[in-house]
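Starting off with a structure, shown below.
Only a single protein chain was left out; the remaining protein chains are all shown in position.
== chain A ==
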Amino acid sequence: MTEEEQAQLQDQLLRYQKRYQREKTARKEAEVLLEQRSRALYDANFELSTVAAQLEKIVEWRMAQLSEALLKAEMAAKAKSEFLAVMSHEIRTPLNGVLGMAELLSHSTLTAEQGEQVATLQECGTSLLALINDILDLSKIDAGKLTLEQRPYNLYALLDSVVNLFVPKAMEAGLHIEWQRPLGNAWLLGDATRLRQITSNLLSNAIKFTHQGGITVTVGIEPLEDTFDMKRLVLVIRDTGIGMTQEQLGKVFTAFEQADSTTTRRYGGTGLGLAICRRLAEAMGGRIDVSSEHGVGSSFSVHWVATETSAPVAEVPVPVLAVEPPRPGVAPLSVMVAEDNTVNQKLIIKLLDKLGYRDVLLAGNGRQALERVSQGGVELILMDMQMPEMDGLDATRAIRQLELGCQPHIIALTANAFDEDRERCQQAGMNDFLSKPVSLERLSVAMQRGSSLLSNQQLPSAAGAADTQASA
């Protein structure tokens, strides 16, 4: 090997050594960098999982807060509805007294002026009662406590009866009601009571705000596309009344708002009716639209969807109990009034007296009633729901447990207005329900119903009582 060759080889070796060194350094550096990256990744992951855990905790905490808030809201809502129920009772009890006494007064001998004063008294009391009912209704709907029935009803027949109810009022105001009734029947599933309430309210408003001309009622029914038996319905009540401006239209469905604050002075009312109607329509899955022109008239249309159904088959005809005039001295029943309030005691006894029921037994609470009933001979009880010591429901349940020759007919008598109360009464074993204030007419109907049911039963004690009365 020449010296030159040796030098070249030496140079080549040096280059290889340097390249080897370079690659090694680069590899080590890459490893260091990778380690750094790995560590950074680990840190980032750790941080992420910490954040996730923290978030989880925050979510948990928020959920706890939310459920606590929900619980509080539910409790508040419950307290509110309980308060309403109590208030309803508290307001209705004295109002019951006022209205009952006013009614009794109206049946007594009065001068023309006194008669007018009593009539005003009754009118004011009745509208106060209507207001309380409206407020209760509204708060019940707002509390989501409104449950709608799904029962067959004939829409056209329902509208027939509502329109007929308002015809005299319209005539009195010099207005005509045109009800464009389609032929035949329209059997639908739904809550007839609530629909009647909406229609009555709209008709009553139409009459109230119309001074000349009249009211037209139309109903449209058409199949809902892509369904088998669903119908799209629209009920329109159009009047030629004072109408509303655009601004007034905007707040006509808001509770306690009337088109115009002077309306209350001129037309009366609370401004709750339409708010209730709207909520009822919404509960039915529908809506109410309004269009109006100031000075020309208004048109309210109720839109909803309902299932068409066939006419219910042969319902057992309920005998219509005519309101017979009081027949003094022919009451064949042994009647008991269980009522703690002395004014109400006095009132009921006077009303019963008017209907010819004398020698009425009195119980100041449920326990007294139970004691007296267990001795036998009581055929009909007017039972207040809320009484000290033992309430009407407990007393009724206890009475139903008694082994009597004949169970008495029990009519619940209560200032509570809620439908649930009616149900509770029924479940406790009561036969009938009268909400206060009790009018002479409604009491008469309930008493006759009770009396005819008792005589239909042909119960020995009832028959015995009738015999005694007859022979007396």
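Definition applied: a contact is a pair of C-beta atoms (placed from the backbone, for glycine too) under 8 Å apart; a residue touches a chain by one contact, two chains touch by 3 or more; residues count from 1.
Please note the rule applied: contacts and distances are computed from a predicted model.
Colleague: Please identify the absent chain by the protein name in its UniProt record; candidates are "DNA polymerase IV", "Heme NO-binding domain-containing protein", "NADH-quinone oxidoreductase subunit N" or "KipI family sensor histidine kinase inhibitor".
Modeller: The record for the missing subunit names the protein "Heme NO-binding domain-containing protein".
Colleague: For the chain left off this view, which of A:Leu34, A:Ala119, A:Ala311 or A:Leu402 is in contact with it?
Modeller: Missing-chain contact among the listed residues: A:Leu34.
Colleague: Among A:Ala26, A:Ala52 or A:Val296, single out the residue that touches the unshown chain.
Modeller: Selected residue, touching the omitted chain: A:Ala26.
Colleague: Residue-wise, where is chain A in contact with the chain that is not depicted?
Modeller: Spelled out for chain A, the touching residues are 15, 18-19, 21-27, 29-30, 33-34, 37.
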